[in-house]
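Below are the structure tokens for one structure; questions will follow.
Only one protein chain is missing; all other protein chains are in place.
Here the chain labels run A and B in written order, and each chain numbers its own residues starting at 1.
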Amino acid sequence: MTSIEAYAAPETVEDAAKLAADGTATIFAGGTDLMPQTKAGAKVFSQTLLNLRRVEGMRGAIEERGEIRIGALTTVTDVLKNELLRAAAPVLCDAADKFASGQIRNSATIGGNICNASPAADMIIPLLLLGAEVELVSWVDDEANWRLIPLKNFFKGPGQSKLRKNEILKAVKFRTPQTDFVAGFVKFGTRPALDISVVSVGIGGQLNSGVLTNARVAFGAVAPVPMRGLETEAVIEGKKIDDKIIKAAASKAAAEVAPIDDVRASAWYRRELIQTLTGRLLRDVVQTGD
Amino acid sequence: MTQDFAPKQTLIGQRIPKLDAPSKVSGSARYLQDIELPGMLHGKILRTDRIHARIVSIDTSAAKALPGVHAVLTAADTPGVPLGFGQDNPPLKGDRVRCTRDEIAAVAADTEEIAEEALKLIEVEYEDLPAVFTTSDALKEGAPVIHDKHPNNTPFTYDYEHGDVAKGEAESDVIVEDTFRLHFVTHCCLGVSGIIADFDVEGNLTLYSQTQMPFLYKRDLAPVIGVPAEKIHVIQPIIGGAFGSKLDVYPFEPICVFLAKAARKPVRIVFSREEEFLASPTRQPMELTMRSGAMKDGTITFRDVSTLHDNGGYTSWGATTPFVMMQAFSSLYRIEHCRYKTTVVYTNNPYSGAFRGYGNLQATFAIESHMDKLAEAVGIGPLEFRTHNAQDAGETTLQGLHLQTCGLKDCLSTAADRSDFVTKHAANRAGQDGPTKRGIGMASLFHVGGGAKIYHTDGCGTILKVDDYAKVTVLTGASEIGQGSETVIAMLVAEELGVPMSKVSVINNDSEIRPWDVGVHASRTTFIAGNSAQRAARKARQKLLDAASAKLDVAVGDLDLRDGQVVRSKTGEQLLDLGKLLRALHFREKNEIVVTSEYYEPPSVMQDREFKGNVSPTYAFATQVAELEVDVETGMVNVFKVTAAHDVGRVINALGIEGQVEGGVIMGVGYATREHLLVDDGYVTNPSFRDYKILTAPEIPEVDFAFIETMDPEGPAGAKGIGEAPAICTAAAIANAFYNATGVRMYELPFTPERVLRALKTAAGEQVG
Partner (left out) sequence: MSFKQEISFTLNGDLTTASIPVHMDTLTMLRDVLQLTGTKLGCGEGECGACTILVDGAATNSCLMFAVDCDGRDIQTIEGVQTEDGLDLLQKEFVEKGAVQCGFCTPGLVMQGTAMLNENPGMSEDEIKRGLEGNLCRCTGYTKVIDATASAMAKTRGEGQG
């Protein structure tokens, strides 16, 4: 008893874009987010159910022209095991390791995690550190239409992004990190992975002699969207990371996040955690990097 | 020719795999959820979205008109006889709702989807009433009255006393007093609640039920559904966990019967997981104030306790937990003077049922926190202080509980030795650098070990038959809820009859053919059903040995049964195949078959009006030591080891008893550090495994266990019950370890990270948001 009138599992991106063109499709890949949302009545099926999982060429990571491109259908398990990513962007694999459970990692895709636009999404934080962009495709006027949006500008609110109804997220890409790039991700929960983050923190940048440049900081579950910590970045940018800077960065982090009270934690506690974890992570990132 | 015969092998204490494990690992075991009867409909219940309200009207016409719907019921269609321990809970509420679970209508339809659709079409008009969510508010003058029958919102009080507390106070060198707050938690059985009701043409009712007490269930259900008990046939399919949650009758059960009757078809109700969180029982939350004292030499002088129990909107078994709590207050350690007052208070919160340990987790949390406080106040180590006050076998506590055996001192020393408690405890207190603090803490427990005589009988029946092929079938009153009772019963029988385990089958799920039993509760099944089965087997053994003696012309005293043979007891020489003996008895010599029966009644008594008397034939003791780390900057508590020394009388199935201890300890760790059913103004706000966190595999501590075998003279093969004990004192040990690590004592469970950080910061005088 749903309003679904058609089901499609296209094998090419173009076909998928065509099927999505009228903006009436409910799109899924792994289904691990859509299924519980529809069961709970939080999301209603539209008339076409569009399964992207059979689209070819959208799974896996490749490096070309100084960029790493991860197909949207790459599962979290794929990310965790991918040799290229393990070598070039281990922070992403680390986040993948803290994602849900083995069963869900096998189904859930990186594209799905981005499109679901949860403020607590685990994969988004490291992608923000990596300066990722999302590649969106749509079928307009009989041709494929592409656009790129920086991930940091992609989210609008909980569950809301700039993805249009007729668009498919095809890939996420970022410049291959330089050899001096260091990054870390920490997710606070009582379990190693099977937890919705109470908060998460990511810190990255180029580290030379204890100085962090092009610093990026990102926070999860402390704002309506996964957020970049621009003010915290400013505190650490170009600085030698010593105890004083660590303390200042931790305080700034706690000040710039905008958490809410919910069933998992109070805003007060989230702020406390952001402060503690930012300090610890910054120390770790710098120590591990050196 | 001489032959070597092996000496007699005993099954007792061996590691015997559960009899039902092969069907469970292969997926062929059929749970209630897996049973589909021909023509079966699916029932769904409409629960109120209000907390306290008068029902003005219910319109079910649109739901009734939906194709595929066979029955839509409201209270008006039912007899309205209330159920539950307090008989204050009508299955469907017609005039008023009192808590978030309240059932106001039910639908039977061809599919679950249609039934759910129909629920959405039911329109209910309410008039909200003022609600009350704390016991203290509910006791205030002018508080909203939840049940008119109890204008003071107090359906029960319990008063217990022995000795003279005032005298105890006068004798005390130190006195401590604190208020402890215990929270809502719930069972989280992996298999959710459900039932199938099926009437035959003559009005006989078959219930496929998950109940833990099939015989009392018939008695309790009959008046509510208007079907005489003798017409109710209870079949228990394999049960996906119980832990006490299936001790009472709950509204969904009679509702399913009403639907089956109205639709004239079998109906199945199976909860969703969310519904399980919202509408299955909880552990009873309470506020507990304890005052206790000690003399300088370390002797406890008195314990004075009062509790306010949040009873929720109705009275299920949760209201009777004081009965068990008072045993811990009166009898965990030697207590000269003890007083305990309980007030059970109605609120508009969810209501609680029975849950493994039955109030004792709450009681022990307070008692054992105070044991550490008193020890510290008089300057004696926690181990020495407890040992000084521990009882010995042969004592009778001042509540009249007779300790035929008592391994408490052995439990204390064993747990302490195995965990190197004394050294670590002192070292941790000396201070630790860095944000991660280690702590070690101990706690003991006292619990019934062989049932509790709360009815005029606490017995269990067995019918045992040995067929022509020496196959033994045991019809036991006991129920299997996953705990392994059927395997223990089979072991005890196999041991008596000298047959291999493969020759014994246990029938334990059909009320028509098996004899009466109270049910699975109060850690009684191994003890009582075990004794019953063992005695039935002894009768069969006697009959077989008598027959063999006559046939072989060997004195009965010189014969034994081993490996399916009649043997000469001294040498083990095999004289006669048991099957041959049985066939001879049956077809040639006497035309007799071997069928025996037994109703075992334990030598316990119902307590008097002052709650005194030996309510259980034996008592379980244990000491657990918890080791943990506290991250004082995040509040994260990581329990990494629990050492558990349990007086179990005697180990019967080593594999089973280890599983009970490991599972119970982990449940206790979850209770103390993770689990919290959040109830906000009467609404449950975390009804999912995502936000209600039971422990997962990577979080578990190492569990080191030792079994103290005190060989209970009344127990089957010397055993005591173990089912509840392992979960009881874990939280208390963790609380003491937390204090050892941080120097801060927490009086409120659970120790979830945010609450811990708040407590630490508050203790340090910092401001918290």
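Some observations on this one:
Everything that follows uses one rule, which is that a residue touches a chain if its C-beta (ideal position, glycine included) is under 8 Å from a C-beta of that chain, and two chains touch if they have at least 3 such contacts.
Bear in mind that the values here come from a model prediction, so they are computed numbers and not experimental data.
Across B:Cys99, B:Cys189 or B:Val615, the single residue that touches the chain missing here is B:Cys189. When the omitted chain is restored, the residue from B:His147, B:Arg181 or B:Arg273 that touches it is B:Arg273. Per the touch definition above, the residue from B:Ile12, B:Val305, B:Val665 or B:Met746 contacting the chain not shown is B:Val665. Against the chain not displayed here, chain B makes contact via residues 15, 17-18, 20-22, 24-31, 33-34, 187-192, 238-243, 272-273, 481-484, 655-656, 658-659, 662-667, 688-690, 694-698, 700, 703. Residues of chain A that touch the chain left out of view are 1-2, 4-7, 9, 28, 30-32, 35-36, 38-39, 45, 49, 51, 53, 77, 100-104, 106-107, 191-194.
Operating definition for what follows: only the chains that are shown with their structure count from here on.
Chain A and chain B have centres, each the mean of its CA atoms, that are 44 Å apart. Only residues 1, 188, 190-192, 194-196, 198, 263-269, 271-273, 276-277 of chain A touch chain B when the two sit together in their complex. Across the complex, chain A is touched by residues 113-114, 117, 633-636, 673-674, 678, 685-686, 690-691, 693, 696, 698-699, 752-754, 757-758, 768-769 of chain B.
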